[in-house]
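Omission of a single protein chain aside, the complex is shown with its protein chains in their original locations.
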Amino acid sequence: MQSALFQIGKWFVHTPAALQALIRVLLYVIPLLLLVPMFIWWERRLLSWMQDRIGPNRVGPFGLLQAIADGVKLFFKEDITPASIDRLIYFVAPAIALFPAFALGGTLPWGPNRLLTPMADVNIGVLYIMAVSSLGVYGVVLGGYAPNNKYSLLGGLRSSAQLISYELAMGMSLAAIALASGSLKVTEFVHQQEMPIWGADQAVWIQNWNLFTPYGFLAGIIFAICMVAETNRAPFDLPEAENELIAGYHTEYSSMKFAVYFMGEYAAMFVFSGVFAAVFLGGYNFLPIRWEALIDDYPAATAFWQFMQALNYYGAPIWFIGKCIGGLSVYIWLRATLPRLRYDQLMSLGWRCLLPLSVANFMAVGFWVLLTRLMGGMEQFESDAQPLATLGLLLIDVLIVMVVDRVYRRGSGKEMASRTIEMVDPPVLRSIELVDGGEPVVPANG
Amino acid sequence: MITGAPLILYLALGLFMFTTGVVGVIIRRNPIVVFMCIELMLNSVNLTFLAFARYGLWYQGTTDHGDISIMNGPMMIIFVMAVAAAEVAVGLGIIMTIFRLRQDIDVDDMNLLKG
Partner (left out) sequence: MPSITITPDLIVFVPLALVAALSAIGVVALKNAVRSALCLVLNFFTLSALYFNLRAEIIGITQVVVYTGAIMVLFLFVIMLLNLGAPQLLAEKKDLKIGAGLAGGVILFGVIAGTIFPPLVSVNVIHAPTKYGEPATLGHTLFTQFVWPFEVASILLLVGIVGSILLAKRKI
């Protein structure tokens, strides 16, 4: 068994780079394809438990085969295609929606072995993720346009406006982390997160996961909110709102094409959680503990620390997938808990709250990097430069959040009069005013 | 050592895209499609800049390259992208305003300034 693995390893190292890349792609795509039915099952079960009912548990043990039964049903269902559609775009739109969902994980490292993952360790790592998530808009907008249906077109346009608005804050929060880590590569993000926390001494045994740093915490929360908005999930699922737009941009898609859209949505949720785990939660590390520092500090239990270190190294993909499933569960939890945001609330949150916050965070990180370098050059601060600067950054970030919150609250409620917004979101839906703590007021001459 | 495709092929593709854009601006009557052909022309120029930057013709044999940096090409592309983005935003706003005022977007009918 071991010699067989050794032989395979030797063969792999000596194959041409293109074939190695193809094998890496297959190693990523095939497990993801096989896991998507599991996500569907997990969503239905977890959502049911949160809603005080039992989910599907008839088909197979614990209902595990439910997704496969659904797939078989959708395969044999009658495929209704409307008559006056744009045929080519109608059939291609679900595929265009599926492609970014899978391509998103191209630069994510699933383990420490650089021959097997990530698919391509390019110098532009996190910018690739931004680019592919911008391509996700096309599946939605074309799916809304292709069937000749005004409501699905409105749903598609609304959804694409939402997607491009939240892309900005997402990009700026990732840019802040890239600035702090000094590189655009996601593998470099994970490597920087294995350092001692806040740049402290090498003897400290806590890892510097980005979520535990002040800039990373703020950027992480912003990224998490934008992540939920990018995948069109609750509470940002207005494009699929059934009481307004029938089913939004996938109204006219039945059976297999609808299944492809859904598959793309679940895969995107999983891979976005993976991006969050890699950038903010230390990637494929099990716990935020530096085992090698523990070996130095407490040499009495060296065997245990070394066992944990080996567990961390060899089980890396398992921990990463575990974090991805944790992220997926948070998605499901949000769906079970929060009510849907109205369109203007959604837009105002994206443009007037998250974007200023992430830009201010980015500028604060810039000053922090400058301060760290300056202080690191001075003798008395040499070893404490980074922790002190990070403490200062914590205070600045708290200040930024308070200022943006005050400005956001003062400006809420006033809507910009714009004809483009009126074409997409007709005024009859917005003319009902909600007064704080009172009854909804409908204007007399609607 | 020869590792790249011949430069002439990149230039030929850029020139083909450019002439297609010019033909499109002349032929088409929908202003949005005219705008898209302008974007096509800008992109062909980007490709030409990058091809010349990679095959740095003035870089061979000498170590003194004077004032010409090889990064002039990629930098030009960045600025063309920024300008194109701003231009598209404003231009499409103008087209939408004209459409709302006149309910008609045929480029050949916009001849109020004709002498």
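List of remarks:
Letters A and B mark the chains as written, and numbering starts fresh at 1 in each.
Basically, a contact is a pair of C-beta atoms (placed from the backbone, for glycine too) under 8 Å apart; a residue touches a chain by one contact, two chains touch by 3 or more.
Being a predicted model, the structure only gives us computed values, none of them experimental.
Among A:50, A:116 or A:130, only A:130 touches the chain that is left out of the view. Counting over the whole complex, subunit A has residues 86, 88-89, 122-124, 127-128, 130-132, 134-135, 137-138, 141-142, 145, 150, 153-154, 156-157, 160-161, 164, 167, 184, 416-420, 422-424 touching the chain that is not drawn. If you put the missing chain back, the residues of subunit B touching it would be 1-13, 15-17, 19-24, 26-30, 32-33, 35-37, 39-40, 43, 46-47, 50-51, 53-57, 59-60, 69-71, 74-75, 77-79, 81-90, 92-97, 99, 103-106.
Quick note on the criterion: only the chains that are shown with their structure count from here on.
Subunit A and subunit B have Cα centroids lying 34 Å from one another.
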